[in-house]
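One protein chain is absent from this view; the other protein chains keep their places.
So, chain A:
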Amino acid sequence: MDIFLQLLISGILLGGVYVLVSIGLTLVFGVMKIVNFAHGDFLMLGMFGAFFLYQLFGLNPYLSLLIVTPALFILGLIIYKTIVGRTISRPHVVQIFSFIGLSVAFQNMALVLFSADFRSINHPVSTKVIHMGPIHISFPSFIAFIVAGIITILLFIFLYYTYTGKAIRAAAQDRFAATLMGVSIQKIYALTFGIGIGILGIAGSLMVPIYSVYPTVGEQFVLIAFVVVVLGGLGSLPGAVVGGLLIGLIETMSSYFIAPSMKQLVYFCVFILILILRPNGLFGKEGAAEEALE
């Protein structure tokens, strides 16, 4: 029983990390209908940001969040102005390759600037544990989980109860109607992309105590993020949360009860099964994918 509880908690905490990584992706996808293939590399930049703030200035990674997040938000705006905004009305091939190009550029830039080392912060917080009877709860994963919850709720409130949020949703539902109602699509898109990337700043800062950082760390998470987003339903926030937790749980459970090397097989089987039963994902609206791929 203890083992099962421990697996359950670890699975949920791992799911929290996946949620953190996926929210930005699903937001950008849902609103702008573009697939950000460089998503993992923005995460890498966020992680390096937090790592260096700790390494050079001794800044606690949970505080560096306050610097890394706005920095990535601004980076998101810049990338939108220079690249994404210019390709958004072009054919999908153009968008896909501009993102892949961006991904290659970021990875190699990191390689040149930061070297290919696998770095971890050696801070007591990274191995801190909360004991609850026989259960060990990893402190940094717990924090990441809590913050993932807070971010999702804040984002939800923002999207549903503020004027800008409503404009974002309007743009997501019907780009042309929103424009006719006086919504500046370019501004909304820039903001959405900025937020989507900014959330990776939070994710990066929270993940630095858990994982090692290296130029290709994004690849470790980006595939999972896509699985989570498609599973939950493209563009759906609750979908990303449920999808992330589900994948986290399936991963830990299957790797204990079946075999660690089988976990991918198991979650991809579940993934295929869910897509057969619900082609738009768990929370997806009908037509979200078609609209994106038109």
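One rule holds in what follows: contacts are C-beta pairs under 8 Å (C-beta built on N, C-alpha and C of every residue); 3 or more make two chains touch, one makes a residue touch a chain; residues count from 1.
FYI, contacts and distances are computed from a predicted model.
Hidden chain, UniProt protein name from the list "Succinate dehydrogenase/fumarate reductase iron-sulfur subunit", "Quinol oxidase subunit 1", "Branched-chain amino acid transport system substrate-binding protein" or "NADH-quinone oxidoreductase subunit K": "Branched-chain amino acid transport system substrate-binding protein". Which of A:127, A:162 or A:184 touches the hidden chain is settled by the complete complex: it is A:127. Among A:10, A:64 or A:98, only A:10 touches the chain left out of the display. Touch with the chain that is not drawn comes from one residue among A:152, A:236, A:252 or A:280, which is A:252. Only one of A:75, A:202 or A:217 touches the absent chain when the whole complex is considered: A:217. Think of the hidden chain as still there; on chain A it touches residues 3, 6-7, 10-11, 14, 17, 107-108, 111, 115-120, 122, 126-129, 136, 138, 210-212, 214-217, 219-221, 223-224, 248, 251-253, 255-256, 259-261, 263-264.
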